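The complex is shown incomplete by one protein chain, all other protein chains being positioned as in the whole.
Let's look at chain A:
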Amino acid sequence: MLSSLLAVSLCLLTSFVRAGSDYHERLLLRPLPQNALLASFNFRSNESSSSFERQNFRYFPRSLGQILQHANTKELHLRFSLGRWDAESWGARPWDGAREGGTGVELWAWVDAESEANAFARWLTLTNALSGLFCASLNFIDSTKTIRPVMTFKPEGNHPNMSSPNLHLLHGTLPHEVVCTENLTPFLKLLPCKGKAGISSLLDGHKLFDASWQTMSIDVRPVCNNDGSDCVIEMEQTVDMVLDLDRSKRPRDNPIPRPLPIEDIECDTSKSYNSQDSCFPLVKTSEPSWSLSEIFGRPIKGACPITGEEGENAETVCLNVPAERNVDIKTNGGYTEVPRGEGLLRCYKLPSRDDFDISLPEQTLPTPLLLPQPPLTAARSINGHGQERGSVQAVITNPSDYPVSLIYLESLPWFMKPYLHTLRASIPGAPASTNPIKETYYRPAVDRHRGTHLELLLEIPAHSSLILTYDFEKAILRYTEYPPDANRGFDVAPAVIRLLPSDGNPNAPPVFLRTTSLLLPLPTPDFSMPYNVIILTSTVMALGFGNIFNLLVRRFVAVDEIEGWQPGGLTGALRTRLDKLKARWFGKGEKDE
């Protein structure tokens, strides 16, 4: 019951965020089990498409707007992610996974162009421009990392010419890309309040990149009325992170965990070894205490002045805790608290100038926190051994009471070559005749030009798991194609899974899920090898050449064949004279005897 209430409250949240005005921001805070806290930031700005066309930017950032216009991009989705969402303990993903990406950087966009070649050229322009804007190596998204998904992604915006063949969807991932402060800096600069006021003042690289899981996303889409008029270009930026409360509360200058003195630990006295100096710490059942300034390092610095004054748009901070939980608000300014979602959600209107801090004391709650359960879980791994081939196994589990259809998308690097004929999908416990693969879209890799694109439409019955396997072969790279840290292995992009709505409603919000990325070990040479080869070759060459050269230009004769040859120069000549004399005298003497 409680969990369903919670789910309702989240839908409510997303729905009232969608109501129209030009700029919104909202922070949702939800404590998770195991001392974790989900902080979900959402920023949205609108620009009417006519003023966007004329480059009259108000809330939409000019830097990004001009890039989109230059590259003829109609819809853009950019993701920076780090870490893994622990669905077992944290439940369903925020935004149903629609605002997150695979580990590293993921980008997909609808580009308007008359031909495929033109679309790809504009895509390269886009990735290069974005790489400059976001300080990320997005320019590495070339033809080998670009695919054109068929079923997985649907445009979120309303495109008047959606059916025309001129709108091209391109998708690229960089699973190895690190996400760090230099990516957050430009992200904050796109916001109207630039991280100086409003909820964005909490965003700090030191905390964000210390999180157990974090994802930053940027979505740009045109949104129109039902009759296709009155279009606006909507930009949505989200930052979702799961903070470990204990970790975040450590001071920044002393973040290394040190053992507590034994007096401060609650010990399990039932253990036989429990004594003055040995202790088995008890697991705390109470909800931990925390406050915004403790975990983010600073309070919210007042409301962003351009957010709405009235109604739901003005309530920018929402706390998703049970009604029994005590909450203290620390601020000198005036604020308003509004209960929503049947008491499970408390929303606050921020004071306009003063600092605003939320503080929750340690408390034992009668009912534990109930979280919505994930509709699907997925795990993917590389099996096999050796340097030549391997296999991939993906296990997708449907815990729900009804069968689900899903789309599974893989974008593999060219040096990982799958054998499509080994693709098997099996459901343990199901009759052998059922084939869960309903549709297959496939584009094989071409060495050094493009990667493999595999897209499957799968169906999983209720309460069962699907095991998808295929074998692959590892290519041997050229010496110059190895990165400097080749021995680390090569990252393979996460698989993207989209859950299709059970009722077939095309307007239902999309549900996404991504597996973790894979690390593929490839045969790596000993990089001193070329030098060894060069040195050995040079030696062999020198020896061989020297001998042949000697044979060609020199004549070999015996010593006595040389006329007037005297070994050893002057002394040699003297010695021979001496020898001759000796031979004469002693030779005579011998004869005398």
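The rule is short, and it goes like this: a contact is a pair of C-beta atoms (placed from the backbone, for glycine too) under 8 Å apart; a residue touches a chain by one contact, two chains touch by 3 or more; residues count from 1.
As a working rule, contacts and distances are computed from a predicted model.
A.B. asks: Choose one: "Spermatogenesis-associated protein 13", "Proteasome subunit beta", "GPI-anchor transamidase" or "EF-hand calcium-binding domain-containing protein 1". The correct choice is the protein name in UniProt for the chain not shown.
C.D. replies: "GPI-anchor transamidase"
A.B. asks: So which of A:76, A:179, A:347 or A:407 would be touching the chain we can't see?
C.D. replies: Residue touching the absent chain, from the options given: A:179.
A.B. asks: Which of A:453, A:474, A:498 or A:514 sits in contact with the chain that's absent?
C.D. replies: Missing-chain contact among the listed residues: A:453.
A.B. asks: Touching the left-out chain: which of A:264, A:401, A:485 or A:503?
C.D. replies: Answer from the full complex: A:485 touches the omitted chain.
A.B. asks: So that we can see where the missing chain sits, which residues of chain A does it touch?
C.D. replies: Considering the whole complex, chain A reaches the absent chain at 54, 82, 114-116, 124-125, 128-129, 131-133, 135-137, 139-140, 147-148, 150, 161, 164-166, 176-182, 185-186, 204-210, 252-253, 255-256, 420, 437, 439-443, 453-455, 482-485, 527.
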